[in-house]
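Only one protein chain is missing from this complex, and each of the others stays in its spot.
Residue numbering begins at 1 within each chain, and the chains themselves are lettered A, B and C in the order written.
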Amino acid sequence: MLEKITEAAPTNANLTGIAILLFTGCAGALLLLRGRREAWPLLGLLALLLFNSVLSKNFFSIVERDGAYYGTPINLLNQGSEVMLLAIGLTLVIAVRGIDLSVGSVMALSGATCVILMKEAHCGPLLAALLSLAVAGGVGLFNGALVTALNIQPIIVTLISMVGVRGVAMLITRAEPVTHTDATFAFIGNGHVGGLPFSMVLVAAVFVVAALLCRRTALGLFMEAIGDNERASRLAGVDDRRIKLWLYGFSGLCAGIAGLVAASYISTADPDRVGRLRELDAIFAAVIGGTALTGGRFYLGGTLIGALLIQTLSTTMYIQHVPSEIEPMPKAGVMLLSCLLVSEESRRRLLELLGLKRGQ
Amino acid sequence: MLRWDRRDLPLMVTAVLLIALYSGVLVCYDAARSLRFLVDLIKGNAAMGLCAVGMTFVILSGGIDLSVGSVVALTTVLVGTLVAGGCHPVVAFCVGLAVSVAFGAMTGHLIHRFSLPPFLVTLAGMFFARGAAFLVSMQPIGIDHPALDWIVDELGFALAIPGLDRTWVPATALLFLIVLVLGVILGRSTSFGRNVLAIGGDRQAALLMGVPLGATTVCLYALCGLCAGLGGVTTALIDSAGKPNIGAGLELEAIASVVIGGTLLTGGAGSVVGTVMGVMITGIVRAVINLDGRLPSPWHHISIGLLLLVFIVMQQVLIRSAPAARGVEYGHHR
Amino acid sequence: SREESDAARASQKPASEADAAGRKPKKLSEIVVGFSQTGAESSWRIAHSKSIQEEAEKRHVQLLFADGQNVHNNQVNAVNGFITKGVDVIVIAPQESVGWKPTLKEAKRAGIPVVLTSRGVDAEEDLYETVMVADFVWEGRRAGEWLAKQTNGNARIIELVGTPAADVAVMRKTGFAEAIAKHPDMKIIASQSGDFTRTKGKAVMETLLAAHKGEINAVYAHNDDMALGAIQAIQAAGLKPGQDIQVISIDAVKPAFEAMMEGKLNATVECNPLHGPLLFDTIDKIVRGEKVPKRTIVPGQIFEREQAAAAIGSRPY
């Protein structure tokens, strides 16, 4: 398998390319051997990277400047951080059979709050960021409260806040994009730590927090139980309402962080356009990563890979000069292929076709 | 034979609230006190409503279809291009519908055959159909054909209620109403409708009870494709144009209407009648904001959110506090 | 039969009494104007709305404002609502030029004059009173000509296109293509949609810069927002926007002037959103029964870096 990768990589490709492909390939193979679900989206990602490495000579080139790295792979991570952040929060909500469509709007709100606080209330960037995260978390908790206390279907609650919260974001910026140049603030979406984008540090932090909370405590078990059979878990003494409430809050918080990254990335709070349709990308990332929309088992690692897959896909479109109009088509193709890859049933059928019939 | 059943409670509550909402609007805005307002409501939401009818079945089965907005666009450009190429509009409509049905059936087939999550497949379908629409025509195309003008201007009937105004009910509104009636019948009185409910209620049990999962799933998504195609035809009629970029976000609106109408997103419970109420509710909320006309842009969003929120909360509170809701839900929950 | 029912309705509603010869003259302050706006998607659009709303207030016209939230169907519904309500004049800022015919016919049947602003529609001229637009093709052409002059007809360009199929984008693309067609050495390396947003403008630019390292020396953005995003991407790539890479865009909103003053943007072609005064002058004429020209071009001009400092003070948006 490894030899294949090196073969497939173009001879003129630089070391980074080979390294990245090798790494992805090895990780994929390892996961596959251990029977982990994350293996499949990772293999999908590998295929996409291979495709790019063949077609675009500069794809993997990374340059160092002022102690920071630049290049397409780095851009991929930086631009993908928004979806990754959203998707981490969403994965947890989806695990308990919920959904949060408001994340895109919450992004707009938190960005707007932060910029307005700095610009008009003359808050320090840190305070402004914290306050806007509180607002974002608050929206999440509000969603959660409606879902748990009133038993309203999550999709409708969050659809309503998706519309309403966007309005609030527009209201506080008077519907205009508001630019604010502040070096500290700009650092969130553009800065580098140890040569890597700061947004990735944020993603890593959020991921680690989420993973620790879910896997080192019994929270993950409770969430999977709630998602699988809510009634039975409640009878077993799981506090489903409270857990759900906080998960929505967490999703709001993640969206808030993503909103800060987005606003900082362009030093502008754009209330109308930021985060639009991002929720679908994030859900896609979660689902392709192995988390079922019907709740139950969830895979945070898979989610990150899924988000990366989606970002790589968009980047590929830009680089291969796919006209924006027909851009959706290849995107659909890759999506379909990757979900076929992820689905056990289709893999089984494929094996059958190849004459390797087994089991059932 | 109508019988009181707890399962009808959400529907009743929604109906009562819808009537209350409508009466409220009638009291506050005299421009709403006309038949035309009602017809506008139906006509203006016909495309979305048509999609929502199809979506109702898909959601009842526990699935979802995100591709409807793009299929609407695909249908309109197909119609537009064909008419521009000298085709008769009616033929063009048929081609558009055939394509959208085939598209839906394909989606359903993929979902069933490879047991893929509907969300992913239809999301891919959403991108695919959008791309296909742009492939058919990169630019919007106006449709100019006497037959089309005839349909738009002449097909329909004048509705008059003594004491109220006289108004014109156009073909698009008629189409919506007809599909609606068919949808209600399909949902309530055919074995297809029951099978869909069964699949959504408990897939495993449905399988054990001999429901043909495959055929039903394919038919379901084909039906949803058909409804989206009809939505496309309606849009083409309302605009006299085919546009590859139209209908973005339509799927979420349709889903919202379905769910507001009391259908469970997890499947198994709900009705087309509820969906129609959902469509009317979202339609009225939007219409009210335009009728008022004093709200700046941000408040458009906020008010839509707030009004819907109030509605939903009242719906839930009423359903929960209704005396019939007391007692126990035994057994299954999915 | 349809005409009958419309006529019946018209006779019931004195508010919109229609007689073909000429409407009963009215004063501006007595009328109700319904305004269907596209949405609030850009600084330009917001300046446009604001200009019209402020002017209406100034002239004591009752203005009904409907935000279409960038969905064509919402706008159609809003206009139908205006017709039902029986307003005196309908102002439409269409999101798209195509797809208005039946709705305009409806308005005509109800005898309500329609004024189009910011974008024309693809329909017979007798369906509306007048249209008030900027010349988008001209804007694109002007940008192309300027870039050709600036680079001596030798440029490798990234074009940041607006939303796919939006006709502003289509026209600005066409105009630009016309202008550079005369110069064989001006090449568009890549033409990608930035959706008229800063975020996507920056993301696309970042990616393309990495993929075409050292090849690019000019950026043409269909609006200022995308150009501002692109400028950030150029800076992040360690290049100097405005020097290493020429940047030209369209709209001329205030942030663009700020960027020009910092030397990062080279030029911007004005697309004037302040339609308010002209619009209500026209409406005034229409309700008084006077003739108005079918088409008014709202003039624009090009602003270069050197003019920025002087002009910025007088930019109202």
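In the analysis below, contacts are C-beta pairs under 8 Å (C-beta built on N, C-alpha and C of every residue); 3 or more make two chains touch, one makes a residue touch a chain.
Basically, contacts and distances are computed from a predicted model.
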Practice problem: Look at the options "Phosphoribosylformylglycinamidine synthase subunit PurS", "Multicomponent K+:H+ antiporter subunit D", "Sugar ABC transporter ATP-binding protein" or "Dihydroorotate dehydrogenase electron transfer subunit" and return the one that UniProt uses as the protein name of the missing chain. | Solution: "Sugar ABC transporter ATP-binding protein"
Quiz item: Since one chain is left out of the picture, which of the remaining chains does it touch in the full complex?
Solution: A, B
Practice problem: Determine which one of A:229, A:320 or A:346 touches the chain that has been left out. | Solution: A:229
Practice problem: Among B:201, B:247 or B:305, single out the residue that touches the unshown chain. | Solution: B:201
Quiz item: Where does chain B touch the missing chain, residue by residue?
Solution: 1, 3, 5-7, 185, 188-191, 194-195, 197-198, 201-202, 204-212, 268-269, 326-334
Quiz prompt | Residue numbers in chain A that touch the chain omitted from display | solution = 216-219, 221-222, 224-225, 228-229, 231-239, 296-297, 359-360
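Everything below uses one rule, namely that only the chains that are shown with their structure count from here on.
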Quiz item: What is the distance in Å between the mean C-alpha positions of chain A and chain B?
Solution: 30
Practice problem: Could you grab the centroid distance between chain A and chain C? Build each centroid from C-alpha atoms only and quote it in angstrom. | Solution: 34
Quiz item: Which chain C residues touch at least two other chains?
Solution: 39-40, 46, 164-165
Quiz item: Residue numbers in chain B touching 2 or more other chains?
Solution: 134, 138, 244, 296-298, 300-301
Quiz item: Which positions of chain B touch chain A when the two form their complex?
Solution: 66, 70, 110, 113-117, 119-121, 123-128, 130-132, 134-135, 138, 244, 252, 255-256, 259-260, 264-266, 296-306, 308-309, 312-313, 316-317, 320, 333
Exercise. Can you check the complex and tell me which residues of chain A touch chain B?
Key: 97, 101, 146, 150-157, 159-161, 163-171, 174-175, 230-231, 271, 280, 283-284, 287-288, 292-294, 325-333, 335-336, 339-340, 343-346, 349
Quiz prompt | chain A - residues contacting chain C, complex | solution = 56, 58-59, 61, 65, 70-72, 75, 79, 170, 174-177, 179, 190, 262, 265-268, 270, 272-274, 315, 318-319, 321, 323-325, 327
